[in-house]
Structure formats: structure tokens, C-alpha cells
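Some notes on the structure that comes next.
For this depiction, one protein chain was excluded, whereas all remaining protein chains were kept in their positions.
Lettered A, B, C, D and E in written order, each chain numbered from 1.
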Amino acid sequence: MVESFDELTKPNMSFKGFTFVRQASLAQTKKGDPFYHLTLAKKSTHIPAKVWSDQLNGREDEAQQTLKEGNLIYIEGDTSTYNDSLQMTVRFFRTAKEDEVNLEDFLETPPEPIQELTVEFERYLEEIKDPLIQTISTAIYKKYKSHFVKYPAAVSNHHSFTGGLLYHSVCMIRLGKDICKHYPSVNQDFIIAGIALHDAAKVMEYTNFSAPSYSLPGEFIGHISMSSMLVDREVQIITKERGQPLSSYEHEAVYQLQHCILSHHGKQEWGSPVEPKTLEAHLIHLIDMIDSRVNMIDRGLDQAPEGEFTKVFPLGKLFKPHSK
Amino acid sequence: MVESFDELTKPNMSFKGFTFVRQASLAQTKKGDPFYHLTLAKKSTHIPAKVWSDQLNGREDEAQQTLKEGNLIYIEGDTSTYNDSLQMTVRFFRTAKEDEVNLEDFLETPPEPIQELTVEFERYLEEIKDPLIQTISTAIYKKYKSHFVKYPAAVSNHHSFTGGLLYHSVCMIRLGKDICKHYPSVNQDFIIAGIALHDAAKVMEYTNFSAPSYSLPGEFIGHISMSSMLVDREVQIITKERGQPLSSYEHEAVYQLQHCILSHHGKQEWGSPVEPKTLEAHLIHLIDMIDSRVNMIDRGLDQAPEGEFTKVFPLGKLFKPHSK
Amino acid sequence: MVESFDELTKPNMSFKGFTFVRQASLAQTKKGDPFYHLTLAKKSTHIPAKVWSDQLNGREDEAQQTLKEGNLIYIEGDTSTYNDSLQMTVRFFRTAKEDEVNLEDFLETPPEPIQELTVEFERYLEEIKDPLIQTISTAIYKKYKSHFVKYPAAVSNHHSFTGGLLYHSVCMIRLGKDICKHYPSVNQDFIIAGIALHDAAKVMEYTNFSAPSYSLPGEFIGHISMSSMLVDREVQIITKERGQPLSSYEHEAVYQLQHCILSHHGKQEWGSPVEPKTLEAHLIHLIDMIDSRVNMIDRGLDQAPEGEFTKVFPLGKLFKPHSK
Amino acid sequence: MVESFDELTKPNMSFKGFTFVRQASLAQTKKGDPFYHLTLAKKSTHIPAKVWSDQLNGREDEAQQTLKEGNLIYIEGDTSTYNDSLQMTVRFFRTAKEDEVNLEDFLETPPEPIQELTVEFERYLEEIKDPLIQTISTAIYKKYKSHFVKYPAAVSNHHSFTGGLLYHSVCMIRLGKDICKHYPSVNQDFIIAGIALHDAAKVMEYTNFSAPSYSLPGEFIGHISMSSMLVDREVQIITKERGQPLSSYEHEAVYQLQHCILSHHGKQEWGSPVEPKTLEAHLIHLIDMIDSRVNMIDRGLDQAPEGEFTKVFPLGKLFKPHSK
Amino acid sequence: MVESFDELTKPNMSFKGFTFVRQASLAQTKKGDPFYHLTLAKKSTHIPAKVWSDQLNGREDEAQQTLKEGNLIYIEGDTSTYNDSLQMTVRFFRTAKEDEVNLEDFLETPPEPIQELTVEFERYLEEIKDPLIQTISTAIYKKYKSHFVKYPAAVSNHHSFTGGLLYHSVCMIRLGKDICKHYPSVNQDFIIAGIALHDAAKVMEYTNFSAPSYSLPGEFIGHISMSSMLVDREVQIITKERGQPLSSYEHEAVYQLQHCILSHHGKQEWGSPVEPKTLEAHLIHLIDMIDSRVNMIDRGLDQAPEGEFTKVFPLGKLFKPHSK
Partner (left out) sequence: MVESFDELTKPNMSFKGFTFVRQASLAQTKKGDPFYHLTLAKKSTHIPAKVWSDQLNGREDEAQQTLKEGNLIYIEGDTSTYNDSLQMTVRFFRTAKEDEVNLEDFLETPPEPIQELTVEFERYLEEIKDPLIQTISTAIYKKYKSHFVKYPAAVSNHHSFTGGLLYHSVCMIRLGKDICKHYPSVNQDFIIAGIALHDAAKVMEYTNFSAPSYSLPGEFIGHISMSSMLVDREVQIITKERGQPLSSYEHEAVYQLQHCILSHHGKQEWGSPVEPKTLEAHLIHLIDMIDSRVNMIDRGLDQAPEGEFTKVFPLGKLFKPHSK
């Protein structure tokens, strides 16, 4: 009998305890009986689960209230294998009471504390030397900070956890600063600010941080255009305050910053309306590739067997070497 | 002896008179002699021309002042053929005096008067029924009107003439309104506003209207993103004035309008960061294809021989039928 | 209890009445029991349905006769949801008697009466001024008229209903005539004749009009090549009657007409053996895109929820706005 | 001093004698002097040549008559190198008199006598066992025989010589018959007839056999569609004679034959409106690839240095090994 | 009652007898009951089969030993249809005793005896005239002969049977020798040796011959690179024995041989690190296409109905003509 949901790793294990409802939908068997299809989670463990109709008879309303995305619930059930994947049959369920569990214990978070990542991120913003670029970056960060430190960097694939956006941004800046040390022609201001803002509008692209899906502006406009738009809004505010337009040099800097954001997918066919035309824009695209791929591979191989190939979407077959 | 520059259509014609310098650059022959390579123009007639060193000796400074993009000059010269194309040798040149010629007589303009197109365009804006969409469209138009009615819609290929942007927009709206008549599910507001704004930021993408090249924000951000940004600026102003955010219904409308703009190239690989997800966005892309292709083909075959195939960039070989 | 099959829109509805068998196949459950998988239809409503083995025992031959593509049948059953889609379980079935129902009440037809569309289409053919082009177009139409006015324009996706080919052709010509009004360089004869014939050989490409699938020549040759071939056959007849070949001018016209047909998919990779090389060929391709996309989107979003995105093959996610 | 034009292989060789004008165009030097740009040929030797204005003064009309595509002329001149290629300067020219030279001595022909290839080709047609397929193939061949045995198989790249179409077809059938021997499932009738007809309409696609360019139907319809159309014409004639349509089995055979023709470019993006769906259609495409590539490589490396890489359009760099 | 497993061609047939386990995996029903999913085979007949839990109760260990890839077993069962495919329910199973059956009777083999193909293959190696090329080819063949004559040429699609690699190689050489007869510029040595070695390292790419899957070096390096590496190893041995490097002429030959191997997929996007740069390399790629496609089509249509189209991966829809 396993006590913590994230210890469920094999078929034929029994479980009694608490879990988080990541996804929930009501379906019907071929015979027409209703059942719930859930994704239950604790930290990085996600297991598809079924609640069959015998559990639902006479409790339809309760089920609808309880088996809902974002809820914490108590369940009893057993694991099995279906189509080569682990799944679960829930034999009993009820709502978790407020004093029984903490949401934080169930959400996956970065390997480093969010608080420390926040401090580190803010320190990087302070390192930006160009006053206008620093002002813009900091202003945007402050406006969206509460969301920025909690949102994931993607709905699935990589950094798809609480604080993923912050963690992804910090990891990229660390790597960006190393690169600046090696190549003196790189302007570190654009590396830091460009990375800090490249995915910033993900806070608008997703509906919420714990069970994110695409919002209306996310579908219609996308985070790339909205992140650039956030820069424009700050420029509008600044020029209004000043009562005069930016200087020619400042314009050049702002356009470069927006360009780093708009071109960070690297190619038009990958969603960037313009392709990289500065050294920093090229680098931010490649740094993004490195950090997201490492995260995809680490997560994709986390539970995979050693010495074998495992399919990890969207990278295909990946090998997990034997640990010595 | 031809008197108007646009009557030069064959090799071995002599010309004395006025012309407009569309492009100018100083080069050197293999022997090291300096010469000017020009593009001279009147209306839709563009002829490459050379001024050899014998015309330049002792007049280097005068040449530099006179043979400059955007100038009107007096020349004497003859046409010939080089690499299958018509070209010109300038045997004498001087600056045109202010009272000798009018710039308007040399710039190519739409087949309909700009004044009438302007009136027609404004009438279309008034036809937009949704008050917010109308307010935004009209506000942007008014801010940029002086440029909007003079800029071309492209640097080359199609509508690359004074007023081309206005003419292209009006032609597209005419077609869009026909389509709305045939298909009742189409929302005419988004058709009119989406077309009116889809290329609006070309006034920022090019450096000027008479000898346009790409500006810094044109290269770094592009007209697609900037046109959407213009909508955002109006929304910022409106919500500030109101002291409250847009309603949910208004948000849906504004996002759709921005989406029509951002997706009008039809595919990511053609430069749109998002691909069409509404009926109107799909239609604006296709209407743009129709109007730009007709213009490319009409212009490309204008001087072409009948009953033959002519290469017209970027469409390839095109046939000009015999007129009956 | 619902009385008309096309009122079945939700799970858990009961139905007794008549329906049309669009598709039918015999299958087996995992246990080995036989069952029928059907697509039942009335007008634009298509619902997948199952007839389980308990309905079939001892009635195997009757089932085979009754549950057949193209039949009208009487059923009793209930709707449910399976894999997020509506489906039906048939609890009783029998053949419909001839005097109980009319086939016309079950086939989906265009939003305008076929009779009126036919008149309109014929009027357009009369508007073709070039006598040879008119003769050819009219001759082909007359030979295949009985099929042309009943066949769909596609097996699925767009205009996949009785009379769809006629309706699609008329809608395209309407739009084509508008375009001719705006752009004087367009030759309306090729627009009308090219559209009238572009999909004409769909009457050979499909096996029948009410439950169409691809015919042998449809698979091996395709409607594009066959439509061009129909023109060639008329030319052979005309030159034989005349006892002399076409004039040079007539040849040019016929080749252009065949070219409009052969190039109407726009690109080789989309199935056209030649790509558009005339103004009219370019336009017919784009008009085809407009009319087919509007139809795909209208049909795809017809039952979709407002304010949400729905996947419509092959266009991807599409948004259905809130109606005011 | 070289006596036969095809012995000109190096710069700085002098030549007096006869040559064939493959291409001719009048151009102008930068200074405005007229000159002729020619391609002169004997057999597979093609050399670009210039006739400068000093040769033309006072002989303009004679030059226009003499320096014309398809003419045989007498010249005196010297070879040199320009942009790494051999070229020629013509220092004297005149028309060749009828009794001085034979056209046959100047046109490139296949490595085997056309007469023998014709006999071989006709023998293959007789080997077709299916009577209808044989009737159709033979009828088409007989109608176009005079052109079929003289036309090239391509304007450039491969088999671009007199009789190239016949030679290419025979070589492909030889290979096709070998393949039939190895693989018993292949139907030799379709291999022979499909190859015999696959490029047959090249006799319509090009303007003439000795200086071929694309004809109007070649541009608008293309040889692929026209070759299939030739089959259809024979079917129309046969069914008219019979007074009844083809049998079901005959239809299947004719559609397969047309399919072999229409799909022989292998992919839609390479110009086939349908892609291969029969074993024979797949094979004809691959046999075409083999025979055309061998010819391209043989011709492309014919004059190339051993032990080096030479660029051969469109195959890229190719190596010519040292002969032992 | 059918007695040989390969006579099972329809649903509702009963079978008692022996079969070969090609694939085996343990799964669970939705309810959680364990069952085996097998692929059972005799010769080219492969049928998916299920062993339900009622057969497994109390025999779990025996099942694990018996229902294993590569085993011969005795079964009793019945066929049915699932998702349009034939499948089988195993109602009894036991291990086959050694004296009851022969493995050879169950493995699919080439249509010609492996022994004869081996003799033929060796005769071809002897026909190679260049002594170095012959030495290398023969040495590699001898080292891997025991595997080379048993391995398949692919895991699925084409030549995926015992001896498939040998058979594929011999068929390709037969065709290659025909081509050499027709085209004198082709060097037969490289054709024979290049074909003999092009897939040689498939003996390292797969784990075994009867139930092949990809090996570690197969995934990481691939047969293309390993086949070229085998040549390099022989060169290392030869130069060591000689005590001196290859001659310049020998180097040229060895590089060409490795090039034929490395480029035989024809394009980089299809897995060749270099694209064909010699006549022989081009031909080997095309011969490989011919032999593999014929085999794919023959096998894919083997059981298909006549006069219909059948989907054959990866070629798409293929037509099987009526036999006369």
C-alpha cells in the first residue's frame, strides 16, 4: 500500500490518499454507461485514471463538484497497464477537506526554490546597463510579477510546471551570461532583457498557472506578438511622460529589443514574424533551444529505463545511458 | 526625337527633356573610370541609365548634387539595348529649375484620382457598425492619413507607386464587400476594418513615399506586427479614457481585428506569426492575394508582347493573349 | 422523443422514425459478435450508429438487405457520446416502405433551389461572348447536365451534398463576375467557362451522387485531367464537322481554357500538372479557394459552440464568434 | 587550323569552315555597338560565339538573313576563354550554299542509327499482347511517326538531340523488358505501351526538332496531359467505330495505360497530376529516372577532365574517374 | 478445420496446430485482466492473436515461457475480424515439442532457395575485375556470411524475411548487370561491389534474423555508416599487411566504393550523408528503389482483392488489376 501518490510507478499497486485533479472529463462506455476520465497528479507524476459508473450512481452531482480540474481529492484505487501505459482505477473518491492537504505539496515546482529564482532574476535585471532597456524590462516585470513567477513556460513538453516560466528565464540568462564572457562582441544588455521578456506574455497566453490552456488572445495574437507589444506600451508611457519622442539611439535600442523577442523562434515557419538579424537575436534563439531541449530530455527520460530508447515528443527516440 | 520621357519604348530613340531620378549610385568601369548608374522614371516608365566619365570631368560636385534620388533633372540622351533590356546613355544633364516641371507629372499614381479614393476609403470606414472597431480604425487612419494616402503598398512587384497603399486598400474593400453580399456568415465590419489596417504600418515600414526603402523598424519589427501594435495603442488610450477595461465582448472583437492583421500573410512561413482562425481572416488573406496578383500581372504584362510568355517576378512565366 | 432525425443534437435522446443510410459496414466486437457500423443521415445531420448482435440474430439476411448504403430505413434508438462525439444505438430497424418517405427529404441540398441555380448557371453560359468557347462549354454541360446538377463538389470537407457541384460553380461565377467588374484586364469569357468546366469531370470522378466514392478513372486519371479531356473531345468533334483545324486564334483560346482547368489547383504539389500562367488561371484558383473555404468554415462551425475554437479539417482550429 | 567544327576543344584555335546556327540573338555592347550572340554547333559540340560590329557594318540585312536559328553557315574565327568557358569570335561569315554541306552532318544523332531504332521500336509495339492496348499504341505512333523519330526528348539536359525521343523510348523499353524478366508480377504490356507513349506528346510540346523551344500547348497543357489525351482520342475513335463503349475489362486497361503516362514524373510536385498507383506506373517512373540520368551524366562528363568533379546541371557535382 | 496456419484467410475459421511466435506482449483489459497480445506466423502469413485471462489463470509462468518471441507453439483457436483486420482468439496453447515441428517450415524465405542465391551471389563477387575491390568485397562477405545469408533486408515493408538481405542483394545485382550491358560507360565492378556491400551492415543493425529489431549500433550509427566502416577496416588490414599505403589509383577506387555505399539512399534527407556524385552511385540508388518497391508492392497486394485499391505502407493506395 503506497501512501504518497507520486510513489505509484508500477501496475498492481494499491493507493489510499490525496491527489490533484489536473484534467477531468465525463465520457460514456460503448454500452452507454457514464464514467470519468481524469488525469491525477502529484508533483511530476501524472497518471490517467477512470472512475466507473458503479462509483457514480446516485452521486452524479457530487462527482461533478469533486472530479473537477484544479481540485484536491481523496481517493482509493489501484494501478494497471493499458496500451503500455500506467493507468488507475478509482474505487472510491471524496473531496479533500481544507485542513487535510496543502496545494503546494501537489504542484510540481522547479528544482530550485521560486523565491531564490526570483531574487536571482531581479538581480539580472539590475545588471542591465542601458537605462532605457532596464527601465522597460523592470516595468514589465513588476506589472506581471505575481503571474510571471507562477506560470509555466509551456502547456506541455518543457517547463510545464508552476514557476516554469521563471525557471526557464533564469536558466537561459545564466547561459547567456556565460556566452557574453566568451564572446566580447555580444551586448549583454540585449541578452538579459531579451531573455527576460521573450516569453513574458505567456502570462496572457495561458488561462491560469495550475491547469493552463490557451486563452483567447493566446490563440488570436500569441505570446510572441504580445511580448513585443508590452515593450511598446512602456515606450508609449515613457514618451508621454517625457513629452518628447525617444532619441535616435534609444529607438535603435528599443527596436533591437523588440526584434530579439519577435525573432526568438528562429524561423518564420516556426512562428516568428521576422528572422534574427542581430547577433543577440541569433543567440537568444539558440539559448532557448538548449534550455528547452535539456528540460524536455530530462523530463522525458526521468522515468525511462536505462540502456534503452524511449520516445519523447517532439524529439523522437532518445537513449538513457546506464548510470555507472 | 521624343519629348516625354515615358514615350521611350525602343532602342535608338533620342530624348531631350525632364526626368525623375528614382535611384542613383556612383560606380567605376573596369578601367577605373567613374560613372553613374541611375534609374530614371516618369510615371510607370523606369529606364536604367548610365552617365559616363566624359560627362563628369570637372563637374564631380555638380553631378553629386544633381544625380541624386528624388531629384528632377533635365537630360539629353539615347536609348539602346543591354542584356535584352532597354537602357539609356545620358549625354548631357543639369538640374531642373523649380518653374520648369512639376513633381506630380513624374510620379506614378493610381488609375483613379487619389482624392476620390480617399473619399471612398473614408466612406467605408463609416460603414463599420461596431462602434469600438470603427473608433479604432478611424483613429489610426486619421493619425497617419497624410502618409497613408501617399505611400506605396510595396517597394516593388505590386502597387509600388504613390498612393499604392490607399489604392490597394480600396480595391480590396470593394472585393470584400462583394464577398459579404454573397456569403451572409461573413462579418463585414472585420472585412472593412481588417483590410483598412492590414498594411497600415507600411507608413512606418518604408523610409518615404517617393523612393521607399526599408526603415529600421521595418526591418526589425515589420508592418504586420506594427499594424497590430497600432490597434493596441488605441485600446490603451480608450481604456485609459474610460478608466475601465474593455468588456468581454469588446475584447473578443479587438482580438479578432488584431488577428485579421497578424494572419493576413496566410501562413507562418510567409511571415504571419499566427495563421487564420476566423472566416474573415481567411478571406482577407485571399482578397489580398487576388488584388496583389492582378496588379503584379497587369503591370508585368503592360509592355509585354502579345501572344508570348514573359517572366514576371515572382510569378514566373505569364502569357499575354492577343487582343482581338 | 424526437420525430425528425435531424433534431438529434445531444446525448440521451430517443428517436423513432426514418433515416438515410449514408455508409454501412459489418464488423465484429472483441468477443467476436457481429455488429453493424452505420452512418445515418438526414440533410446535413450525420450520426454514426451501431446495431448490436442482439438485433441481428436470425435476421442476418434482412439486415444485409436493409442496412445498405443509399437505403431509407425506419429505426428506433437512442443517442449517447463516444470519444467526445455523438453516436447512436439502434434498438430496432426495418426497411422503409416506398409510400412512407421521400428521398428528397433526406438528402442535403444547397441553400438555394437547384432549379434556380440551374437557370442561373445556364444564363452565365450564354454570357460567354467567344463563340467557340461558348459552344464547347455548352456542349459539355448539356452532355452531363443530369449528373452535373446532382453531384457533390467533394466527397467530404466542402459542398459535399446533392447539387454541391452546381452550387459551387454558380457561387464561383458570381464572384468571378464581380472581379471582372473591378479589373478591366480580366477576360470574363475564360472566367465563366473556366469555372463552369474546372470541376466538370467530378461527374466521372465519383461513383454516384448520393453516396459518392472515387471511381476507377477518378483514381487513375482524376477530374483535373478528365475535365481538360472533355474540352479536347469537343474540339475533335468540331474540327471533324468543319473538315478543317481551328484557326490560330481559336487554338490560343482553347489552350487557355484547358490551362484554366489544368492549373486550377494552383500548384503542382496540390495536383495541377501546370501552374497558372494567365491572369484568369490565377484568379480561378483563388476564387476556388474562397468559395471552398467559406463553405468548409460555414459547415464546420454550423453546430460548433460560440466563443470557442473548433477543429475543422483540413483548416485546423477555427473560432466561432458570439452572435450579438 | 581545324577543319571540322567539332574539333574545336581548346582556346586559341583557328577555324575556317561550316557550322550550324543553333541559337541567334542581336545585342549591343555597353558602348551601344550592335553584335550577334550565337550558339554554333556541330553534332554534340556547342560553342557560344560573337560577331562584332565591324563584321556587320553595311551588311545588317545580310547578317539578319544569315545568322538565324536553323541555318548552315560558313565562318572564319578563333576560340578563346570567357568566364571559364570556351567561346568563339567570328571574323567572317557567309551563308553556306546548298551543295556545300548536308544538314545531317551537323545535327547530333543517337549513338545507334535512327533507322534501326525505329525497327526495334516497332517490334516492341508488336510484342504488346492486349489487342486494345496494342491498337491504341500503334495508332498513335503511326499518326506522329515522322515527328516521333526526329524530335529530342528534352530541350536540354538529356537526350536533347535529333532522334532523342525515339532513342530514349527504346532504351527505356529495353530496360523495362529486362525488369519484366526478373519480376513475373509485372505486366509487360503496360511497360511497353506506357514507355512508348509516356513522352509521345513531346512532338506537340516543342516547336520543331532541330531548334526546339516550348510551343503554346506545351506551355499551357504540357506533354503529360497531352500524351494521355492522345490515348483518349483513340478510344473515342474506337468506340465510335464499334458503336458501343469499351468493356469493363478494357476500361480498366485503358485507365491503367493513361495512369502510367500521367504519373510518370513520380510525384505531384514534379508535375504528375496523379502519383503512381500500379506496379507498372512505379516502374516506368524509375526506368525514366535511370535512362535520363545516365544520359545526363554521360553527356555532362563527355568533355570533362578525368579524376575531377564537374558541375552537371541539374545533378550537381559529378566525378569522372580515371580511365585505366 | 484448417490444418496449416497459413491457410487461415477468413474470419470464423477454426484451427488446431503449430505456429511461430513473431511478437509477444503482456497487456491488461480495461477491467484489469491480464492477456497476451501476440503476432503468430507461418511463412508470410502474420495474424495478430489474443490469449485471454481464462487461459492464463494458474499458468502464468508457463505462459511467460511459452508465449515468447521466437518460440514454436501448439494452439487451438478461431479467427474473427477486428477493425477490418483478421485476428485470432487462442483457446488453448502449449509448447511445441522438438520432434513435432521444424523451424524452417515456419520462417518465410525467398522465392528461390537460399543455397542457390548464395552460389549466385558468390559468382558475382568473382566477376569483379579490380583486384582490390574484389578483395575487399570478398573479405567482408566471408566474415559475415553466416549472418548475411539469413538476415532480412528490412524490419518491415520489403524483404523482411529470412534471407531477405541476400535475396535483395542478388536481385539488385541481376538488374545492375543488365544495366551495364545497355550502358557501356557504367563500371560493373562498382555496381556489383557497391550493391553487395550497400546493406551489408544490416547484420549489425538488427538484433537477430528471425525476430529482428534495431540494435544499439543500429540506432546510434546505422547500417549506412557501418557498411562504409567495414570497407575501411579491410583497407586498414591490407595497408598494414603491405606495409605501405594504397596507390593513388587504389585510393580513388576505394573512395568510390565507400561513396556508393554512403550515398545509396539518394538524398541527405533520406539518410545519406553524401549525395551521389558518380554514375554508379546514382544507379545503385535507383536499382535499390526498383527492387524494394517491387517487393513492397508484390507483398502488399499478395492477399489484396483484384480490381480494387489497397493501402500499402509507405506507398499509399495501390491497384491490383484483375487477372485475365
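Keep this in mind: a residue touches a chain if its C-beta (ideal position, glycine included) is under 8 Å from a C-beta of that chain, and two chains touch if they have at least 3 such contacts.
The shown structure was predicted, so the numbers you read here are calculated from the model rather than taken from an experiment.
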Wait, the hidden chain, what does it touch out of the ones we have here?
-> A, B, D, E
For the chain left off this view, which of E:Asp33, E:Glu252 or E:Asp298 is in contact with it?
-> E:Glu252
Options E:Gln64, E:Asn102, E:Thr207 or E:Gln236, residue touching the unrepresented chain = E:Gln236
Could you list which residues of chain A touch the chain missing from the display?
-> 171, 174-175, 178-179, 182-183, 185-187, 249, 252, 256, 275, 277-279, 282-283, 286, 289-290, 293-294, 297-298, 301, 307, 309, 315-319, 321-322, 324
Chain B residues that touch the omitted chain in the full complex = 25, 27-28, 30, 32, 219-220
Touch list for chain D against the chain that is not drawn = 11, 50, 78, 80-84, 89, 309, 317, 319
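The rule is short, and it goes like this: only the chains that are shown with their structure count from here on.
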Chain-centre distance (mean CA atoms) for chain A and chain D, in whole Å, is 61
For chain C, which residues are shared contacts with two or more other chains?
-> 219-220, 252, 256, 277, 309, 317, 319
How is the touch graph of the chains shaped: line, ring, star, complete or other?
-> other
